[in-house]
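With one protein chain removed, the remaining protein chains of the complex are shown where they sit.
Labels A, B and C are assigned to the chains in the order they are written; within every chain, residues are numbered from 1.
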Amino acid sequence: MELYRSHILVCGGTGCVSSDSLKIEERFIDLIEKNDLKNEAKVVKTGCFGLCEAGPIVIVYPEGAFYSQLKVEDVDTIVSEHLVKGRIVTDLLYKESIQEGEMQSINDVGFYKKQERVALRNCGVINPEVIEEYIAYDGYEALGRVLTDMTPEEVIQIVKDSGLRGRGGGGFPTGLKWDFTAKAEGDQKYVACNADEGDPGAFMDRSVLEGDPHVIIESMAIAAYAVGANKGYVYIRAEYPIAVNRLQIAIDQAKDMGLLGENIFDTDFSFDMEIRLGAGAFVCGEETALINSIEGKRGMPRPRPPFPAVKGIFNKPTLLNNVETYANVPQIILRGAEWFSSIGTEKSKGTKVFALGGKINNTGLLEIPMGTTLREAIYDVGGGIPNGKAFKAVQTGGPSGGCIPAAHIDTPIDYDNLIELGSMMGSGGMIVMDEDNCMVDIARFFLDFTVEESCGKCTPCRDGTKRMLEMLDKIAAGTGTVEDLTKLQTLAKTIKNASLCGLGQTAPNPVLSTLHYFMDEYEAHVHEKRCPAGVCKALLNYMVIDEKCKKCGICAAKCPVNCISGTKGKTVYHIDTEQCIKCNACLEACPFDAIKKG
Amino acid sequence: MTNSVDEVLKSDVLFVTGSNTTENHPVIGSKMKQAVTNGAKLIVADPREIELAHYADVFLQIKPGTSLALSNGLMHVILEEGLQDDGFIEERTENFEALRELVKDYTPEKVAEICEVDANDIIKAARIYGEGERSAIYYCMGITQHSTGTESVMSIANLAMLTGNIGREGTGVNPLRGQNNVQGACDMGGLPNVYPGYQPVVHPEIKKKFENAWGVELSDENGLTLPEMMDNALRKSLKMIYVMGENPMVSDPDTAHIRKALESLDFLVVQDIFMTETAELADVVLPATAYAEKDGTFVNTERRVQRIRKAIDAPGEAKNDWEIFMNLMNRLGYEKTYQSASEIMDEIAVVTPQYAGIDYSRLEGDGLQWPCPTKTHEGTKILHGERFARGLGLFKPAQYRPSAEVADEEYPMIMTTGRVLYQYHTRTMTGKTEGLNNLAPESYIEISPEAAVRKNIENGDLIKVSSRRGSITVKAKVTDKISGNTVFIPFHWAEGAANVLTSGSVLDEYSKIPELKVSAVNIEKAM
Amino acid sequence: MKSLEELRKLRKDSLDQVDMRRSGKGTRIVVGMATCGISAGARPVMMALVEEVKKRTLQDVTVTQTGCIGACRLEPMFEVYRAGEEKVTYVHMDGEKAKRVVAEHIVNGKVVQEYTIGAYEK
Partner (left out) sequence: MVTLSINGQRVEVEQDTTVLEAAATIGIKIPTFCHDPRLKPHGSCRICVVEVNGGKNLPTACVTPVYEGMEVETEGEEVVTARKEILDLLLADHPLECLTCEKAGECTLQDLCYQYGIERTSYDGERNHYEIDYSNDFYYSDQNKCIKCGKCVMVCDQLQETHAIGFAERGFETHIATPMERGLSESTCVSCGNCVSVCPVDALAPKKKTKFRYWETEKVRTTCSYCGVGCQMDLLVKDNKVVEVQPAEGVNDRMLCVKGKFAFDFLSHPNRLKMPLIRKDGRLQEASWEEAYDTIIGKINSIKEENGPGAFAGLTSARCSTEDNYMMQKFMRAAIGTNSVDHCARL
């Protein structure tokens, strides 16, 4: 076995790959070869580091030097300076990793410091395509212990005691789900993994599959042992080619090593698994629709009961958990239920991965203990709002969630608090909004997504969300009425009450929560025909501030519809609001900030 | 049927042989497909790759006329592998040793050669049927319309008894009756050898019973079967035929022969709802009522006596068939009159033991399945439950014999006949529905791609098909539904009628059924 | 995979390959690997340290590199940092000396005085 003095970890997550990290990897390999460092430095392609904002990312160990936003040509510098001469290339380091002129190891960077990585612990640390690296970090130890030393009941008890709840949506206690499936009658049972991550902006499941695929295999095998299944399905959307590829490699490696297949660890337990590709319909994240899709049917939800634990895939008892949920299990087995339940709040244990986006400095993935406040997540980890703008609201839970206003920013994040606030945990989307966001527009954005993604099966979701969107469109266009505001709320209630699946039942949340916290904004649209944030185009009026106008005529020159009149150097310019198409060109062009919108 | 239609969904193995169920009994066909979807195993034996073949675990595309060999072969494998039900054989049957002896010769290899199928498929089918907890056999004219028709049925019954698959829910030997009331017509003694309720006419006590009931003297001789009638008509020993609701000119084999026979009669009466090809030959044609115009009963394939009800008035002066016969009888000096069909059923119940418990007041709702021997009896879903009619079930070993006509140099193809979904029998009814005629406008011949290549035939070509009886011209349908030298012609159409080609002289020894399913023919492009 | 023992053996073998990526809180050995160091023979010293640490399966010891420490004439040199201890700088090192430092200083906590910069400067 070769020893290396230096490991160069290149992020192979989807985000970084799309910004050319594969070329960076190639260049490293090339230059290391040329500089005759082949026996000293090793290039490792890992999963996502989480701080996608900073990608493409390269980390050089043992120093933990965190290079960010690299270009291919930067590799030359890093090799010649850092690898050959031992001088860290400070200019290329992630800026926050430099404190008081000293480089901090990646682990001490603010973004990572408040995090506690359980589900993501191997992401960005190991090469996901090398099973030995997973094993080196205690991989398959939990499965081995479970199979050789524990009864299925004991396994379920640990999961129950840990307090782990489903990380995909509703937060159902995982141990209970395992217990139901174990107790369901059936000669054939299945375990399945929901990797059909559909929330816009959420990509924690993808990251785990790309960065640590073996943890899913190990965890599903443990689950299969606990519930009495011998076959597993991982349902991944085909839009995740890297995840699919890495997971397939991992499955093949596990099979080769006898960690999947017959008589694992020389016990009676046999387990095999396969990947099923989804076409990326949001609804297939709903468990019964996912089951239909696995069976080759149209991805539409089935009524529950019967629950999948009783009648799932091919009508056999089926345990279905999502990727992040599974990713916690081996650690719980190894470190104990007590360790896990020591993290988090009373009813929400452990950590949760969030995909932080929107108006935030550190866009990316973060894993934080339950109970961390929204403020800590947004400011300490997320680095706050860019450009000194004011924080307005944070949207959690994706299209099923709601908007939480600034007044509640000190709320500790857990399942129940978020629901209390009219939102939900969901799969962990976290979108930050500042003063420039119009809440009617935000509600429209999420509802538009739901309307597009409704499977069309049940009336309230299929037709109801469509009508809600039409009303929001009216409001945004300035033609909304007071009746529309009332109607929105009653219709939303019926959709919540009467829809078939969780997606329909939660679809009105973005609208209901914004109506609740930001009614004044809706009213401004309806009564005053005004969009306070200046987003809804139809309600915008561009005006020249006479006192500031220097009569330069730049605005008139930029206007594509020639609706700005005035004489250069002589008169103040004027915008004809009837003709104006609200393209914002004049406002951007004016060197004196003499044009305002509102 | 020994069992009932709803039991299709309670079987774990279905063996469908000589029945294109989804086209000829569509509602039962759908239930069979449902059963497969729900996990039942399906074995299909048919010369054509019918729709059910696509649902089958084993599809045996047998040569027409070889199903007797196939069932013997299945029994051979079952005995070889010990899949028989020894308890059932011991307690409920006799003559087992003779069967064992006979099927010894029917090795899968030998049967495979006769049937032109793969020996492994025969073994697979035998295992599936033999291992089934509840295996049911469904068959139709593909089994019976052969010179060995009766023996083929016996062999199927042997198979069911051998494995104890009879007398229990989801099992049985289930012939699918082709016509709405073929069961009722048989039950009512529309056969030359039995009175209503299958009571032999030659039995003195039975004759006595009917003479008492009807108040007249009766003949103690078996009458003529349909083919014999035609022969006797030609020989002039039969003078008059009275036809009710039948069209032998299209439905019966060897049309030329039938025409000659009917034309030789002194007097032909036809009673029908339309001017049929047969009625055109009649001396008197009487207008009858259709099913929607009268009260009465039909008996379905599972022996269920069900009501039909008068919904509309008959056109013109058309009368109920029973009324016409009553009037004629009265005029011949038989005085009994009936006010309604219900009164007739009351008389049927008196003379027919199986119907003894049936009257119209009990037929509201779901009807009754005979035997229904008393007024309080609930009817019988499953026959042969505790014991067979004769006590012990008798194994009747039957030797395979090739069909009477085999391919030769002059007639190298084997024609088999059947029906299509969109037409019914001789089209007396379906021919009046435009949509059906659009979907199935004319007769055709199905030819295998290999035969088509050999004969240089393309889809849509007009083909002259000839047999020893005659020839017709029909359109070619080249399809891989059919293989080798087998061809298929549906018999519905008077134009291009398959029965011009079939033989009326080759009959099953027992039932006198003609060998409609196997005729040697020649095909050539029509000039 | 037939047993936990088999798995654990594999883990032990594999761990050596990746251990470097753990966050080092314990001992840090920093080798000067600037041009001066390398030309003076820092690379064999570096590799010797890495190998020795692995061979002895020392936990919480990271061997890292740095640029010019500022005393080029003393190269190859490295520094040992331990929590609660003064930094110790070893100079004019070679592979054998490095191994001895690991054995005596890192493992047994006894500074090899004769190699230190202090001894040299005296």
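Keep in mind that, in the parts below, a contact is a pair of C-beta atoms (placed from the backbone, for glycine too) under 8 Å apart; a residue touches a chain by one contact, two chains touch by 3 or more.
Given the structure is predicted, the values throughout are model-derived calculations rather than measurements.
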item	value
Visible chains in contact with the missing one	A, B
Touching the absent chain when the full complex is considered, from B:L42, B:I123, B:L162 or B:L238	B:L238
Of A:K23, A:K389 or A:K496, the one touching the omitted chain in the full complex	A:K496
Contact partner of the left-out chain, one of B:I348, B:I447, B:V487 or B:I523	B:I348
Contacting the left-out chain in the complete assembly, out of B:D105, B:E263 or B:D313	B:D313
Where the missing chain touches subunit A, by residue	281, 283, 298, 300, 302-303, 305, 451-460, 462-467, 470, 487, 490-491, 493-494, 496-500, 505
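Everything below uses one rule, namely that only the chains that are shown with their structure count from here on.
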item	value
Between subunit A and subunit B, centroid-to-centroid distance (C-alpha), Å	67
Subunit B-subunit C separation of Cα centroids, rounded to whole Å	95
Partner subunit C, residues of subunit A touching it in the complex	1-7, 9, 40, 61-64, 84-88, 105, 107, 125-126, 132-133, 135-141, 144-145, 148, 257-259, 264-266
Residues of subunit C that touch subunit A when the two form their complex	1-4, 7-8, 10-11, 13-21, 23-24, 31-35, 37-38, 43, 46-47, 50-51, 54, 62-68
